[in-house]
Structures are given as structure tokens and as C-alpha cells.
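Handing you this structure, nothing more for now.
All protein chains but one are shown at their positions in the complex.
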Amino acid sequence: MAKIGVFICHCGENIASKVDCTKLAAAIGEHPGVEVSVEYKYFCSDPGQESVKKAIRDNNLTGIVIAACSPRMHEATFRKACAEAGLNPYLCEIANIREQCSWVHTDKDMATEKAMDITRSMIEKVKRNNKLQPIEVPVTRRALVIGGGIAGIQAALDIANAGQEVVLVEREPSLGGHMAQLSETFPTLDCSQCIMTPRMVEAAQHPKIRLLTYAEVEHVDGYIGNFKVRIRMKSRYVDIDTCTGCGDCMTKCPVKKISNEFDCGLGKRTAIYTPFAQSVPNIPVIDKTSCIYFKNGKCKTCMKSCQINAINFDMKDEFIDLDVGAIIVATGFQVQNTAGYGEYGYGKYPDVITGLQFERLASASGPTAGKILRSSDGKVPETVVFIQCAGSRDPSKGVRYCSKICCMYTAKHAMLYSHKVHGGKTHIFYMDIRAAGKGYDEFTRRAIEEDDASYLRGRVSKVWEENGKLMVRGVDTLLGKPVVIEADMVVLATAMVPQPNAKEFAKIIGIAYDEYGYYNEAHLKLRPVESSTAGVFLAGACQSPKDIPDSVAQASASASKVLALFSKEKLEREPVVAATNEITCAGCWGCVLACPYNAIEKKDIFDRSGRLVKRVASVNPGLCQGCGTCVTFCRSNSIDLAGFTEKQIFAEVMGL
Amino acid sequence: MITQEKYRTRVKELLANNSVKMVIGYKQGSTADRRRPLFVRSFEEADELVLDSNCIGNLAGYLVTEGLLSDEKRVGIFLRPEGIRSINILAAESQLNTEQIIIFGFDTSGREVKALQGEQAGDFSGLIDSLKEKPPEKSSDALLYRIDQMNTEERFAFWKDEFSRCIKCYACRQACPMCYCRRCIVDSNQPQWINTSSHTLGNFEWNIVRAFHLAGRCVGCGNCDRACPVNIPLRFINARMAQEVFESFDHYAGTSQTQEPVLASFNKDDSETFIL
Partner (left out) sequence: MSEPFEPKIIAFVCTYCTYAGADLAGTSRLKYAPNVRIVRLPCTGRISPMFILKALQKGADGVLVSGCHPGDCHFTHGNYHARRRWMVFRSLLDFLGISPERVKFSWISAAEGGKFADLINSVTEDIRKLGPFDQYKELIKETETPATL
């Protein structure tokens, strides 16, 4: 038999002035199953809570309703009081008669009547409440960081420096990501390599970090605290443990004319190579598609040159299975393929280049050793035109967003150019100058005022070649005039876009992404570093275009989230989760599709002889977040949500 | 007649070489123009097969009879295009594996029966796509026209009158190939969402819920409508649901065995003009 205690709070005058609490208490006292119905000035006060606890103990109450303020205020308070009195905290419900009754109504009779309805329906609900226990999930204290750019490195170092294990996975042969390609960085103009490489080395040598380069995440299973990850170690054909990184093999390799990805096609590399001189680890890989041996079975020059026999052409891909408790996704970005911009002549004229290519030209370790030279004739350009938003903020080309970094790096390029080429002239076509950030606006002002960059507000309509010059036709909207500039080089500030396989990869990890393929945060403002999947966090440009400071900040934020997760041996979660009825489930899998968290799995039911009887839906309580979308979908009513069960809601509505 | 003979021969062929364990078809019913289901396991039974324009029932529902397909042996079945769509939905909802089903497809125009090309559900995708391309026919039914002309009070009164006859025999559910749940929501009594007494309120609730559960799944085979002993025009309700999902979500039930259930999926750009 239900023995419900109802506690009606005056909240000083806040409730009592509009709701006749005495009348309410008397009427509720008559309600079937109500054992205690009392009023008091402040139930949230210490004596108030004590009286609730005493009533629970004295009357052996099976459930309580606090008719007071919103559950968003004091549900936790009264649940705690219940627990202290020996009653399961989930046998407590709140009837909101303040925010949703006394504060919003003026007629005392009607407000009292409404308060009665609200309280009665909560009594009917609480009669059907079940005792619930918080869900405990064990935590594997090891983090997986996917992506070895600056965001991934920062996150890995932060976690490792706090004493937790990290596995850092990078698909390229070396750590570094895009930051390693940059020349100097805004707004301080410090050399990117100088600040990046020490971090790379630190990550590689850290005792708590297991570095897996030339490796890719193949499969992710499990849930927060308990992920199972399979990593493919792509075969390098060079034994990472024996190789000393002497580089003899690379010097001897006869295939020398392969376009160097790291230099954005401006330089050349060999078939056995490291992406760049400061690679970490400094162990080469063999590019199977270009290697003569893999093409026609002859050569092995590198093998012969290697004095310690580190090269092994029979190497196979290997798989590593890992248990991890949290995942940080820091997979970065790509620059948009400019082929869609025929009007700018990219690909047609060698001296129309992307911003990232300009970085390589300006970099001391780049193909020109830091000299700004034209690809076509190796001459120093005297006039350079920069085109901002070459891709970004252009819905017709599929990128509606602002890539955020281009205003700054274009200003930087103009500066670097004017420092390197005295007397050189820069023109920058822009839509807006977006220089929000510490020291950013000052930086663009410096480009204009000290380094004489000429900013033209307007778009470029066409670039063509005439008498060895690149003719750039655009419009200066401030003057209201079309302009044609004779340039020696054109630099396109191409849009940042997600990695080409971003969407497929998101499906492997089980996280959500937007229309472009950027990964979705759990809440744009309040949970910006958590993905929609518990235990998976985001860092860097895989979430949205970001510059280095933002990426690093987000990486550290993600790391702190992981460390908070690792601070306990077990996770405690609200037990508001769904559960299926395996007897009635028809196995149509609509719920599996509807679940926003991939929390519903297909479970095989076998008979005693091991024969498959049927397959039913089964909810993983570690993943379920308790939205109840599956419950509503289920035609046979075979799923229910603890805390908001069908019986509870039915009773609540029928109590109104 | 030619199609009937052709299919009888094919059924025997498949039985003879053990390609199917059974074929579900039609035989002569209790009156001249009635046909009833026939479960063919032998040559003699194959000779009883009838295929003519009176074969209108959708037999797809028999396939999900508990245990029929669990031995993974093949079963043949006579199906109209809408029956083939039912097979696709059942496959999409993991109730059967289409590789186990050999389809004897047919369609009728007037009194003539023509065979459909193909034997596996996938073979008919072109046909089903072409059906989707044809906008669902606005029924020329005089009664439907009258319902559409009514105001809401009149419509309520009309359906109240119709549903008042319902005796909760659940023949509609038994006849429907989509009603394969092990336990129907109406049989769930904790809580009792649907009043099981056959008073009009309970009848309203039952028919509303059944129609909602069929939204995006009904192929308009008419089994429920024909099964109803008190002649409630259930076809109109289900057709309205089919029209709604087609117009709002471009969903035509049963186009393929990988089609996502319309109410378990969504599009961020779904219409929401009705939301305040």
C-alpha cells in the first residue's frame, strides 16, 4: 500500500499569498494513499528538511511529494533528505506550485485549484515511482588522442603531465600536423617550427605517452570509461626500433621526383622519405605507390644502403587493440580544393598559389629556404595580390562559414613578404577584416601602417595572364571603381574545410557532425569541448575553423575534461535510462535508428541448445542519456524509461 | 489463365528440386469470386492454385508467422506490387530476409492477369520506383469526397458513427502484414493506454493508434478494410497517413529493403509550419 507524504511549502509568502495552503493540505489529506499532508513556512530550511525526514521515518512513507518551488531549484535537496531518512531518493517528486503557479496567477481560488491538480498528479506519479540506484561504470584510465597536430599534442601532454596514460595516434609518418608547415605565426611572428618541434619531441619522449605514428583508428566500440579501440599500424617497411634516422636510404633512393605533400607540391621528395627534416619520429616510410621495388620487384637500393638492416619489404599492417576510457578527437582540417575557382586560375597559372603554399615559401625549412620565389621562373615577385575569402563565406561554393584565420594570415603574409622583399608591393582584396583576438587588430594595423599593405575592399572577378604578368581584375567598392592590378604572384586565402573523410570517421567513433563534416559539440555554448557522445571530446579545427591559440585552449580544456573523468575509479550516472522488454520486443530496430546516442544494440537470444531464437533490442545503460525517443517510437511498448515510465506518466495524466 | 498455368508449372519445378519448402498462393474460396490462401507443399496442392483478378488479398503477412522462416528454407509467395512493397518493409524492419522469399509477382488490369518480371524482392525495384513516381491517385470515392468536404465537427460525428460499430475483434490487426508485434500495445495493460472495452472512446483510441503505427508502413493493400466485419472504411484513414508521409517527407512505403522507417528518422529541414 502506498503511504505518501505531501509537504506543502509556503515559501514565506511566495506561495502562501496566492495558494491557500491550509485548504490545499486538507484537500490533499483526503487523497487516496496520502498518509501525511502538512504545510510549513520553509521546507528547504534545516528544520523543514528535518521535519520531512522525521515524517518519513515515523510513518514509514513509501514516497513523498514536495509541493514547493521548481524541481530545478530543490529536487536535489529533497532527494538527499530522503536518502538520509532511509528512503530511496527517486521516490521523491516535486510539485511545482511556485514558478508555475503562485508567481504567475492572480486569482487565489484558481491558483489553489491549480496547485491541487499539480500536487495530485505528482502524488499519482510518485505512487508508481521505482527505487533507482545510480549507475556505476568503471573507468579505464587511459586516453586516446586522435591526431598529432598541435591540438592533439597539447591534449596528450596535458593528460600525460597529470600522470595519466595517453595513446597518441597520428596517421602521417610524423607528428606536427599543419602547424609544422607554417612559417611564422601571428600575431607575434615567432617561428612555427621553433615552438612546435620541442613539443613534438616532448610528446614522443614522454614516459606516459605511447606514440603511434603512421597509424589509423579502424574501429571504436564501447562507451564512456570503457572504449575498445582497434588501431591499424600501417606498414612503414622500416623497422621503427632499429632505424637510427641516418637518412642514407633517402639520399640513395633513385625515385626523387615525387611531389612533396608537406611542401604542398612545391618541393620534391624520394620514395622512402620523412615528411620533413625535423620529423618526429625521425624514421622514414616507404611510399608503396612510388617505390620501384613495389612496382616491378627490382631495386631495393635503400635496403642495400642501410647499414643496420632496418628495411623490411615484407612488413605487413598490424593491428593493436586498446582499452581506453576517453577519446579526444583532434583530427584537424584541410584546405579547400581551389579547383572550383576557375576564375582565379589556380592550377592553370603556377604563380597563383594557396596561402598554405605561401607558408612553405616563407618557411626557412621550405623548398626555397625561405625566399619568396615564383614557381614559374624562380624570380622574386615584385607585386603580390592576396585574395581573401577565396572560398569562405561563399554559399555558391558550399562554404557559408568564415574560416576565421585567413584575415590574420593574409596580413602576416603581406608583412613577411615586405620584410623579405624590400620594395615589394602587396595588394589585399578583402570583404571584411576580422581581427578579433588578443593583439590581432593591432597586427593587421601594423601590416597596413608599417608594412604598407594596400587593402582593397572588394572581390576579384578574374585572374588572367598577359605579357608574363598575372592580371587581377577586381573592384574597389570603397572607391566604387573597378581595378586591374598587374601582379607577379597571386595568393588565395582558401577556406578551411573538414578532412575529406571526416564524416566516415565520425561514424567510426560514433559522434555527430554538421552539414560540412565539422564535429558537433554537445552544446555550442555550455559544453563546447564535449562531443554528443559521452567520453569523446573535441580539440582543434575538426570542430570548426580555429587558429593556434584557440586550438591549444580547446585541447587543454578537453584534457581537463578527461582528467576530471579519470579522477574517479567509477563513474556515477543518473539512473534515468531506458530498458527494453526482451519478451515483447519484435526486433524491428526502429529504436536503434532513432537513438541519438547509438545506445541501443541488437542482442541475440539463444535457447539452451545454443540455437538463435530471436534478436531483440538492448539498451546499453552506459551510453543511454535518457531522452526517451526510443520509448515513443516503440509500437509494442517494449521499451521504458526509468524515472519517466509509461505507468508513471499515465498515472500523472490521469491524476489531472 | 496463361499466367496461372505458367506459375503452377514454376511452383512444381521449385518444389521438385527442393528450392522452396512451400508456396503461399490462392485457391477457390467459398463463393465463385472469393479466393482464399493456399499453402502449397505438394504437386496435388499446386494444381489447386488459382490466379485471376479476384486474387486481391495481400498474403505477405503469412510469411512472418512465428517459426515459418526460422529454418532458413525458402518460401514462395504470390504477390501484387503492394505485396512486394510489404516484403521490402518487413525486410527493412528485420522481420525477414528477402533471399528466403521467392516472389510470384502479378498484377491485374481489368480481368486480365499479368506476371511481373523477377523472383527476388530486389528485382522489382524499378516497378516500385515507377509506382512512386506516379502521384498517389486521388481517390474518386464518393464517400471520401464527402468526408473531405465535412467540417471537423461533422467529420468527428461521421467517424464516431463508424467507430461506434467497432466490436474490437482486431480482425484488422490480424489481416495486416505490418501487425507482426509479439504483443500489441492494446494488449499491454500496464498501463492500459487503450481502453479495451468496445465503447466508442476505446474504439477511437484503437483506430487512432493503429493508423499512427501504420504511418509510412501501410501499402494500401486493403486487407484490413476487407477484414472488418462491420465495414468501417479503414482504407481511407491509412491512405491519408500514406499521403501525409509522402507529401511531407517524400516517403513511399516499401521502395527497398534498406528504406529507413519514416518515424525513426528525420530530416533537419522537415516542415514545421504548424509549430508555434
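As written, the chain order gives the labels A and B, with residue 1 at the start of each chain.
Everything that follows uses one rule, which is that a residue touches a chain if its C-beta (ideal position, glycine included) is under 8 Å from a C-beta of that chain, and two chains touch if they have at least 3 such contacts.
Note that this is a predicted model, so its numbers are computed, not measured.
Chemist: Specify the residue from the set B:Y26, B:F124, B:F204 or B:Y252 that touches the hidden chain.
Modeler: Missing-chain contact among the listed residues: B:F204.
Chemist: Using the touch definition up top, pick the residue from A:H10, A:H74 or A:R98 that touches the left-out chain.
Modeler: A:R98
Chemist: In the whole complex, not just what's shown, which of A:S305, A:N520, A:S560 or A:S618 touches the removed chain?
Modeler: Result: among the candidates, A:N520 touches the missing chain.
Chemist: State which residues belonging to chain B touch the missing partner chain.
Modeler: 147, 150, 152-160, 193, 195, 197, 199-202, 204-205, 207-209, 211-212, 215-216, 236-237, 240-241, 244-245, 248-249, 262-268, 270-272, 274-276
Chemist: Please output the residues of chain A touching the missing chain, sorted low to high.
Modeler: Here the touching residues of chain A are 70-72, 96, 98-101, 103-107, 110-111, 113-114, 117-118, 121, 512, 520, 522-523, 532, 576, 594, 596-597, 625-629, 631-633, 641, 643-644, 649-650, 652-654, 656.
Note that in this section only the chains that are shown with their structure count from here on.
Chemist: Chain B touches which residues of chain A in the complex?
Modeler: 583-591, 593-594, 615, 633, 635-638, 646-647, 650-651
Chemist: In the complex of these two chains, what residues of chain B are touching chain A?
Modeler: Residues of chain B touching chain A: 93-95, 180-185, 188, 190-191, 193, 213, 260-261, 263-265.
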